[in-house]
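Here the complex is missing one protein chain, while the rest keep their positions.
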Amino acid sequence: MPIISVRRISQAFFLLLFLWFCYVSMLGEGWWQLRGWPVNWFLELDPLVALVVVLGTGTLYAGLAWALLTAGLTLILGRFFCGWVCPFGTIHHFVGWLGLRRKSAEQRVAANQYHPGQAVKYYVLLFFLAVAAGDLGGRLARGLAAGPNWAWGITLAAALLLAGLTLKEIAGASRKMLWAMLLAFLLWLGLGHLLAGGGAFTSSLLSGLLDPLPLLQRSVNLLFWPLGDPTGRGPSLPARLYLGDWLIAAIFAVAVGLNLLRPRFFCRFICPLGALFGLLSRFAVWRMGKDVEPCRQCRLCDTRCQGACAPSAEHRPSECLLCANCRQACPDEVISFDPASSAAGETTSPDLTRRGLLWSILGGTLAVPVLRVSGLAREQTWPVRPPGALAEPEFLARCTNCGQCMRICPTGVIQPAGLEAGLESLWTPVLNFKLSKGGCLVNCVACGHLCPTAALRPLSLSERQGKGDFSSTGPVRLGTAFLDRGRCLPWAMDRPCIVCQEMCPVSPKAIFTRTEYRTLRHGALTVAQAEKDDLVLRGAAFSPGELATGDYFVSRQGFQDRRAIIKNGKDRLSLAPGDGWPRPLGPDQPVEIQVRLLLPFVDPAACVGCGACEHACPLKLKSAIRVSGENQSRSRTSFLLKTAGKK
Amino acid sequence: MGLGVFLVLAAVGVGVFLKQFSLNPAVVATRELRSAMGVLKPEAAPMPAPPGLAPLGQPESFTPENLFHKINGKAELYLASGFENLKAQRYHLPGDPASWLEVLVYRMKSPRAAFAVYSQQRRPEAKPIDIKGFSYIAQNALFLAAGPFYLEIVAAKISPEMEKAMTALARGFKAANPAGPEGIPELAWFPEKGLLPHSAALHMAGAFGFEQLGEIFTARYQDGQAEATVFLSRKPDPQAAASQAAAFEKFLVANGGKKMAAPSEPAGAALIDLLGLYELIFTQGPILAGVHEAGGTEAAQELASRLARKLKEKTP
Partner (left out) sequence: MSEQPKGRSITRRTFMTRAGKAGLAVLGTAGLGLGLYDAKGPAGPDSAALTGQVSLPDFSLPELAGKMAIIKGKDRTKSLEAGFKALGGIEAFIKPGDRVLLKVNAVIASPPILSATTHPELVSALIRLCQKARAAQVIVTDNPIQDPATCFNLSGIAKACEEAGARLMLPRPSGFAPYSLAAGRLIKNWPIFYEPFKGINKVIGLAQAKDHHRSGASLTMKNWYGLLGGQRSIFHQDIHGIITELALMIKPTLVILDGVSSMIKNGPTGGSLSDLKATETLILSTDQVAADALGAELLEKTPAQVPFISMAARAGVGTADYHSLRPIQAAAG
C-alpha cells in the first residue's frame, strides 16, 4: 500500500478519534458517554502543554507524561505528529488540498515554496515559553540556595544542557552569541531570584491560545457541538450557550480559511507546537531527502509538499511534516526516508534572527508583569471559578483554555471568560449562574477530573462538601451570594417570593428569612361592614382572589393581632375561621391589609457560592441575589470572615 | 512500514477501548447526582422503541424520592396512591424533530392504584379512543390505565400523524398489559340510572377531605339539574366498615354538619346536613357506602336505596 495511503488512514483515524473523544465528554455510563474514555489523551500527548506546565510549576502532572512519548518519537523520527496525527493539521491539510485542486503545477510550486515567514512560529513558541518561564529563574535560584541536592542538581544540569543545545542550534555556531545568551541567562536567573515572590516575575500559560490541540478542542467543545444542540440531535439535550463564541469561531474560521491562501498556513507560519516539533527534530535519525543530485527538477515533489520544506532543493527537516507526498509524487523515486542527509543538502536550523529571538523572549518575559501590573489579574479581581480551582496565580500558570471543564459541566455553568477579564484569563473557566441550568451543583465534582493540567484539582465529594476527612476544613466555597435588596421582590416590591431560599442546597440553608408584615400601598382602609369572618371595606378595589394566596392579612390599626384572608372580592374579604377579633370590628374602624413577607438574608458562614439562588431568582435580566468572589476558599485575602465560616 | 503503522493504530484503538472500562472518577462521583437529575442507565428504557417513532434524548427514571423533580406538586397525588416509579422518554416522528411527544409510564403498586391516579385526573374534555379499557384522548394528550401502569402520552404538536403515533403507541402498551376494568369489580356496583359515564374514580386516600377515608370509589350522578356523588368502598370486615362510617360521621359533624333523623332506608344509615348539602352514610356488611353532596334529602335517600339494592345484588 502506498505510504501516503497509510498516512491518510492514520490522519483520518486520529481525527475521528479526537472527535469521538470530544463527543463522549458527557457525564454518564453509556458507551456514548464519558465512562472511562481517555478524552484528554490528545492534550496529554501535546509536548507544548507539558512543557509550559513544567516551566510554570516545576512538575509534570500525571497524564502529561504521555508527552514524553511524543517528544521521544519526534526526537528520533522528526515531525511525524504534524503529518500523521494532529487533527487540526488534518483539517488544514484537507482545506489546503481543496484550495489547490484547480491550480496549475506552477501555482502549486509557488504556494509550497519555503517562505521566511515560517520563522514566525518559532518566535511565537519562544514567546509562550518565556511567558511560562517567568518564575523559573527565581525558583531555580531558590533551589540553589537550599544547598546541593543531587536530584535537583541533575535536573538543573539536564535542563541547562538541553536549553543550551537548542539555543546553540537555533543561533548557529556563533560563539559571541553563545556568551551573550549565557550572560542573559544568568541575568534572568538573578533578576528572577531578586524579584520572585514579589509577584512581578511570575508564570502564566498563554500557549493555549494558539496551541492547536487546545484550540481545536475549544472550538469543537464550545462551538460545534452547541450548534447541533437545538436540533435535538446534539450531544447535550439542554442546549449549551457560550458567551464570546464569535471570537472562537472567528479564530477557527481564519485559521482554516488561510489554507486557501497557502496550504497548511497555520502549521507553517503560526503553530507553536509545530515549532517545538521543529526544534525537537534537530537530532532526528531519519529524514526525507533526495537520493541523487541533480535530479530531473520536475518539481512535482514541490507541488505536493505540505511543510514547504523544499524537497527538491536544500531540504529543511525542521519544516518537514513527513507527509511523504514528495516521495509519492516523484516519478523517478529518488526521494526517500533515510538517515543520510539529502543529496541536495540540508539546512538544520530555522532562520531565526538575533533580533527576533531577543524580542520574542524578552517580550514573553515582560508580558506577564505588564499584564499583571495593568491590574487585570490582581487579587482583588479574583473571579468565581469552578470548584477545585487553584489560587489565581497558580491557576493561570496551568490553564490551557481547552474547554474540557465547560464541556463536562452538567449544568453548563462554566463559561469561557471573555476579553474583559484580560488576555491571561481569556477563555479560562468562570461561572455564570444565569446562563446555567441550575448553578454549580454541590454534589458534582466533574470538572476537576477532566482538567488535563490540574488547573482545576480533582476533588472528591467529601472534599467539596467538607464532610468526612475534610470536616475540619469545611466545604469548598466558590464565593458568596449577596442580596440586591433594591431588586428583590419581597424586599423592594412587597411581593412574596423566597425561591432562592427554597433552592439553596446546603444544609442548614445559607439563606434564611425574617418575617415582616407590611401594609399594602392601598391597604389602609376603613370597615364598611363586619361580620364574624367577613368584612366589607369602604373604597377597596381588589381583584378577586388577589388576597387569597395565604400571604395576606387584615390587621387592626394599633393592634398586634391580625387575621388571615382566605377569599376576597372587590371590596369583600373572608377571613380564616378562628377565634375572631377579641372585640368585633365595627363600621368606620380603620384596618390595614398587610402582606406577610419572608425577607431573605444570606448567612456567609454557610454560603458556599453555588449560585442555585442566582439561577432560581425569577428576575431573569439581573438576579436579585448574585454570587461574587468574596470568601472563596482558594483566596486568603478574599475572606469575609475571620474564621471563614468553619463550623 | 505500513503494517507497523497499522499495528500502532490498532494498539491505540485497543488501548482506548480497554481504558473506557475503568470509569472516570467524575462519573462515579456523580452517580447520585445523575440519578437525581433523572438520567437512566441505557439498558432500561421504558419500553422498546415503538414503530414509527424515534427516540429523542435520553430516557429518565424517577423514584418516590425525586418524583417531585419531574412533576412538581402533582407528585403528592401519586405518592398518596402508591407510586413506585416513573419512566419517561421522549420520541419524535422520524425526520421531524419538532413533532415530538413524551411518554410517561407510572408504575403504581396495583391496577387499582393505577386506576386511582387515572380516574382522579380525568380531563373534562376527554374523548374516547378505540382502545379497550381505561383510556381517552384529550386535546394533545392520551391517557391510559392498564395493569399496574398509568400511561400518559403528551404531544408537543397536534397533528393527524401525531395522533396516529400516539394511539399506536398506547395500543402497543395495552397489548403488553391487558388487565383492564374487569379487574376492578367495584365499578360494576354503581347503579346505572343517572350515572354520568366515565365518572367513576378511585381515591386511595383522603377522600372528601377526610384523612382516614381510603380506597373509596366515587361516581357522579345527575338527575335533571341536580348532581350528587355516590361512593362505596369494600372494607376488610363489617366492623371496619362500621367504625369508618362512624368516624366519617363524626368528621362531618365536627366540620359543621348537623345530624338529621335517620332515613328509613337503607337500614342503619346516617343523614347529615353539611352547610346545605346532604351526606348519607350507610354500611352493608363489609361495604361502606353512601351519597355525598346531594342537593336534597329525597335525592340522597333515593340514590342510597338504589345503591343498597345493587350492592345486595352484586355482593351476596
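Read from first to last, the chains carry the letters A and B; within each, the first residue is number 1.
Throughout what follows, contacts are C-beta pairs under 8 Å (C-beta built on N, C-alpha and C of every residue); 3 or more make two chains touch, one makes a residue touch a chain.
Predicted, not measured: the structure shown is a model, and the values here were computed from it.
The undisplayed chain touches these shown chains across the complete complex, A. The chain that is not drawn here is touched, among residues A:249, A:298 or A:343, by A:343. Only one residue in the set A:96, A:134 or A:458 touches the chain that does not appear here, and it is A:458. The missing chain, though absent from the display, is touched by one residue of A:39, A:67, A:300 or A:602; that residue is A:67. Which of A:472, A:507, A:543 or A:560 touches the hidden chain is settled by the complete complex: it is A:472.
Of the candidate positions A:1, A:98, A:183 or A:292, contact with the unshown chain belongs to A:292.
Against the chain not displayed here, chain A makes contact via residues 50, 54, 57-62, 65, 67-68, 71-72, 75-76, 145-147, 151, 154-155, 158-159, 161-162, 165, 280, 283-285, 289-294, 338-343, 388, 390-391, 394, 398, 454, 457-458, 463, 472-474, 633-636, 639, 641-644, 646.
Methods note: only the chains that are shown with their structure count from here on.
The geometric centre of chain A is 48 Å away from that of chain B, both derived from CA atoms.
Residues 1-2, 5-6, 9, 12-13, 16, 19-27, 29-30, 32-34, 36-37, 39, 41-42, 56-58, 92, 97, 100 of chain B are the ones that touch chain A when the two sit in their complex. Within the complex formed with chain B, the residues of chain A that make contact are 1, 3, 5-6, 9-10, 13, 17, 27-31, 33-38, 41, 84, 231-233, 237, 408, 410, 441, 443-450, 458, 460-461.
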